[in-house]
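A single protein chain has been removed from this complex, and every other one stays in its place.
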Amino acid sequence: MTNFRSDNESPAAPEIIDALIEANSDSAHAYGADRFTVALDNQFSELFETECRVFPLATGTAANSLGLAQVTPPHGSVLCHTQAHIHVDECGAPEFFSSGAKLIPIDGDHGRIDLSAFEQTLAMYGFKGDHEPKISTLSITQATECGSVYHLAQLQQLCGLARQRGMVVHMDGARLANAVASLNCSPADMTWRAGVDVLSFGATKNGTIGAEALIFFDPAMAEGFGKRRMKGGHLLSKMRYCSAQLAAIIKDDLWLNLARSANAGASRIAEALAAHPAASVVHPVDINEVFAVMDQALADKLLAAGFEFHRWPFENDMYRFVVPWNIEDQALRNFEATVTE
Amino acid sequence: MTNFRSDNESPAAPEIIDALIEANSDSAHAYGADRFTVALDNQFSELFETECRVFPLATGTAANSLGLAQVTPPHGSVLCHTQAHIHVDECGAPEFFSSGAKLIPIDGDHGRIDLSAFEQTLAMYGFKGDHEPKISTLSITQATECGSVYHLAQLQQLCGLARQRGMVVHMDGARLANAVASLNCSPADMTWRAGVDVLSFGATKNGTIGAEALIFFDPAMAEGFGKRRMKGGHLLSKMRYCSAQLAAIIKDDLWLNLARSANAGASRIAEALAAHPAASVVHPVDINEVFAVMDQALADKLLAAGFEFHRWPFENDMYRFVVPWNIEDQALRNFEATVTE
Amino acid sequence: MTNFRSDNESPAAPEIIDALIEANSDSAHAYGADRFTVALDNQFSELFETECRVFPLATGTAANSLGLAQVTPPHGSVLCHTQAHIHVDECGAPEFFSSGAKLIPIDGDHGRIDLSAFEQTLAMYGFKGDHEPKISTLSITQATECGSVYHLAQLQQLCGLARQRGMVVHMDGARLANAVASLNCSPADMTWRAGVDVLSFGATKNGTIGAEALIFFDPAMAEGFGKRRMKGGHLLSKMRYCSAQLAAIIKDDLWLNLARSANAGASRIAEALAAHPAASVVHPVDINEVFAVMDQALADKLLAAGFEFHRWPFENDMYRFVVPWNIEDQALRNFEATVTE
Partner (left out) sequence: MTNFRSDNESPAAPEIIDALIEANSDSAHAYGADRFTVALDNQFSELFETECRVFPLATGTAANSLGLAQVTPPHGSVLCHTQAHIHVDECGAPEFFSSGAKLIPIDGDHGRIDLSAFEQTLAMYGFKGDHEPKISTLSITQATECGSVYHLAQLQQLCGLARQRGMVVHMDGARLANAVASLNCSPADMTWRAGVDVLSFGATKNGTIGAEALIFFDPAMAEGFGKRRMKGGHLLSKMRYCSAQLAAIIKDDLWLNLARSANAGASRIAEALAAHPAASVVHPVDINEVFAVMDQALADKLLAAGFEFHRWPFENDMYRFVVPWNIEDQALRNFEATVTE
C-alpha cells in the first residue's frame, strides 16, 4: 500500500526520533524553560533573518486560532480564502479563540485569494458603522489548500493592501516548507519581507510526530501571548519534546529536504496523470499535492494497485494525492507504471 | 543533581519511547482513526471495568478545561478546592472554555475539599435567582495539590452530595496513578463507582513525553465532545503518538509501577525530614510529593548537595519535593545521608 | 420631512406612552417580578394559542443572539439567509453569545432561503467529522430583509426539513407584526405550527420606545435561559417598563393595526413607483418596505420634496423606503403626487 491520503498520515523522520531520544536523556525544566525551547527564538531568528518570538504548539489549529485571536479583537474579522482551513476545516476554532470574530471568505482560483476580490471585499466595509465587524486581519494560506503557492509578488500585493488598511497579516504555513522549497526563496522573503506579521509554522505534516509553532516577526505583537496560550490549554509541560522536533526539523535544511522530496513526488504523479487521456490535473502542482479529475476506471485501477488517496467531496470525479516526505522512488515508479500500463 | 522540582521535569520511561518508535513504523490514519487510538476505548473500559469514551489530549489543562466546559453551561459554576490547579494554576482556562462559568473555591485541610465546607457553600446558593450561577459541577483533585489523597469514603460522600444536588462530578487526575497506587484500590472504585462522571487522566507527569486523556464514564456525556475538542485546537492530527503512549502506560501496570516507585521515594524523603529536628512535614505524604517546613541551614545543605526542589511561595520556609518515577535508590540514600549527616 | 429611512426611527404610539405612564404609577418588584412581566407568559400564550415562555429584552440583537446561543452549542452552526441580519448586521453577536458557532449563509431570491439551496447546504455537511461544525440551527427571518414574507407552505417546508435533520428552528421576527398582518394568518400558524421553536418577537420598529422578547414555544428549551440572559447583561432591573410595552402592543390587536398601517403605506409607495417609467420595484412588497431602482432625477425630486430614504449600498441606483406605523395619508398623497407630477 502506498499512502497518498494525507501527509498527516506519514511517520516521523529518523532525525526527529533521534531528537526525541536525545531530549529524553535527562530531566529538564518544564513549561518551556528547557534548553531546547530556550534556544528556539535564536534558531528561528537566524532562519528568518529577523528577530522572532517562537511559541511551540501541538496543533496547527492551535497555532492558527491563538495567533488570529492575538491580533483580532472579538468585534473584528479575519479575511481569508473561501476554502481556507481556518474557515472550513477547524470547526470554528478561530471564532472560538477570538470570542466571535467573523471570518469573511474571499474567492480566488486555485486556492489563492484574488487581489481584486480582496479589494472588492474591502470596498464593501465601512458603511455600516458598528453593525459590521472591524476589518482586522488577513490570513493567507501558503501553500494553499489546492496545492498551489502564491508567488512573492502576489504575497507582497496582498499584504501591502492589507497593511494600507491597517490590517495585520497572518500566514497559515501548515505546508510552509513545501512552499519555500517550491519557490526556492528565503523563508524571510516569503513571510515578513512580503508583509506577514504572524506565522503558523507547520512541521507535523512534514516529518515530525507533531510540532507546530506560532512565530511573531514583531516581538511586541507577542505581548501576553504566553498567558493566552496557557488559557487555551496549549502550554506543553514537557515542552522540550516539541521544541526538540522544531530544532531538528530546521537544522541542516532538513525541513526543506523533506519537502523537496515530497514536492518532487507530486510532480511525478501529476505528470503521469496529465499524460493519461482519462485524467487531467486541476490545480498547479506547486507542492506535494495533486488534484486531478479522472474516470472511474483509472481510479479503480490505482486503488487496486494499492494506492490510497481521497475522492474529493462535492467535485465530480476529483481526487487528491498528497505525497509524504518519505515517498520512495519505487512507489512512484509503480504509480507511473500503473497509470500508463 | 537530583531533580525534585516537579514530575513534569522527568523524562519518559523506556517503554514509552519504545511505543513511540513502534507507532512510527508506518503511515497511519490521522485524527484518531489509527489503530492505537481506536483501541483505547476498549483498553480503558477494561481498566476501569465499565464502558468509557477516551479522548487523548496534549495537556492536562486541556483535559480539565474541555471536560469542565462539556458539562458546565456558561451560566454555571464549578466548585473546587481553594488551591485546585483549575482555580489557581491554569490562567483561567476553565473560564475560557466554558465561556465564563464561575469557579467557586471551597476550603479544606491538606488540599481536600471539606465536606461541611462543601455543604455550607451549597447552602449559600439558591437565593439570588438569575443573579447567581447555576451550581453545576464539582471538581475533585485526586491526588490533591498537597500530596494527599481522598479516601474512598470521602470521595463517595462528596460525590454523593454533589449528585443529590444534580451536579456533575469531574476528577482532575493529573496524578491519578499515584493516588491509585497509594490507595491500592481499583481505578473503578476511585472514580465512577465513587460517583465521578468525567476524569482527566494524567500520564505526562508519570513517565510519558506528554499524554493525557479525558475519560467519560457515561458515553452519553461525551455527545459532541469531539467537535468541542477540535474547536479548542486540541485534535491531534497524528494522534497515534499520543494514543500509543496512553496504551503503553496502562499496559502491564506500568502506570502503577512507575507511580509506586515515585510514591515510595517520597515516603523515604518524608521520613528523613520528619526525623530531622529542624524540619517538619506539613501534609500527609500519600503520593510522590512532600511538603515540608525546614530551616534555612537544612535547605541550604540539601541544595549544596545537588538536590533541586521548590521553595513554596507565600508560606514561611515551606518547600516542596516531588519525586519522579525514575528516582534511583542511590539518590534517595544520598538524600537521607545528607539530611542526617 | 417624511421619514422613510427606517421604522427604527419612528416614535412610539400613544398607547405605549400611556402604558409607560401607567407602569410608572408606583413602585414594583425588580428583575421581572412585577405584575406586567408576570402576566406576559399568559398573554403571549393566549396570543400564540400554546404555552409560551416569554423573556423581555431591550434589543433585537439580544433576542437573536441569546436565543441562538441557547439552542446552538459552541461547536454548532446556524444556517441563515446570506443577507440575514444575524449574519451581516450584528457585528458577530451570534458568534459571540454562542462562543463561536459558525453562521452558514444560504442564498435565495428576495431574502427568502431557497429550499433547494438549503438542501444543497445540508448535503455538504457530514463528511468532515470533527473538522466541521454540527448542523444545529436554522434561523429564518420573517418578514425578510427584502420586505418579502415566506408563505406558510414555504415555512413548513423549511422547518420540516430542518427538523428532519434534528435542527432547532429560530425565527427572527424583527418585523413579525408586519408579516402576520401581510399573511393575515394567526401568529400560531406562522410560527410554532409551521415548526418554529424559538422566536425573536420584535416590537421596537413597530411603535414602542424599545421592547423585544424572546419566546420559547417549548418551555423545556428555556431551561437556564434566565441565567444566560443575566450573564449577557440583558436582565432589565426595572423590567416592568419593557413588559408594559409588550403587553400594550399585543392588546386589542394594536401590533397588527400599526403594522397594517405601515404595510398599506408601503403598497401605495410601491404602486406609485411601479407606475413611473424611471422606477421599478425590486422585491415583492409584502410588508412596510419598498426596494426600488430609480433614476437620479426621480430620486432627487423625492429628496427635494422632503422625503428621506436610504440609497442601498452596493446596488446600482437602488433605494429603500420603510414606512413607519405612524404614516399619515397626507404624506402618502404627497409622495404619490411628487412621483407622478
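Lettered A, B and C in written order, each chain numbered from 1.
One rule holds for everything that comes next: contacts are C-beta pairs under 8 Å (C-beta built on N, C-alpha and C of every residue); 3 or more make two chains touch, one makes a residue touch a chain.
Not measured: the values here are computed from a predicted model.
K.L.:
Of A:Pro133, A:Gly147, A:Gly265 or A:Pro324, which one is in contact with the hidden chain?
P.N.:
A:Pro133
K.L.:
Out of C:Arg53, C:Arg193, C:Lys231 or C:His283, which residue would touch the omitted chain in the full complex?
P.N.:
C:Lys231
K.L.:
For the chain left out of this view, which of B:Ala39, B:Val88, B:Ala264 or B:Ala305 touches it?
P.N.:
Answer from the full complex: B:Val88 touches the omitted chain.
K.L.:
Where the complex has a chain not shown, which of B:Arg53, B:His75, B:Arg112 or B:Arg320 is the residue touching it?
P.N.:
Candidates B:Arg53, B:His75, B:Arg112 or B:Arg320; residue touching the omitted chain: B:His75.
K.L.:
Please output the residues of chain B touching the missing chain, sorted low to high.
P.N.:
74-75, 77, 88-93, 95-102, 124, 127-128, 130-133, 313-314
K.L.:
For chain C, enumerate the residues touching the unshown chain of the complex.
P.N.:
Touching the missing chain: residues 3, 5-6, 8-12, 17, 20-21, 24-31, 57-66, 90-93, 96-97, 204-205, 209-210, 227, 230-238, 241-242, 324.
K.L.:
Since one chain isn't shown, list which residues of chain A touch it in the complete complex.
P.N.:
31, 73-75, 99-100, 129-131, 133-134, 224, 226-231, 235
Throughout what follows, only the chains that are shown with their structure count from here on.
K.L.:
Of all the other chains, whose mean CA position lies farthest from chain C?
P.N.:
B
K.L.:
Looking only at residue numbers at the chain A/chain C interface, is the share used by both copies over half or under half? Answer same or different.
P.N.:
Chain A and chain C contact each other through largely matching residue numbers.
K.L.:
Hey, how far is the Cα centre of chain B from the one of chain C, in Å?
P.N.:
50
K.L.:
Taking each chain's centre as its mean C-alpha position, how far apart are chain A and chain B in Å?
P.N.:
Chain centroid spacing, chain A to chain B, equals 34 Å.
K.L.:
Going by the contact rule already set, what residues in chain A reach two or more other chains?
P.N.:
Within chain A, the residues that touch at least two other chains are 90-93, 96-97.
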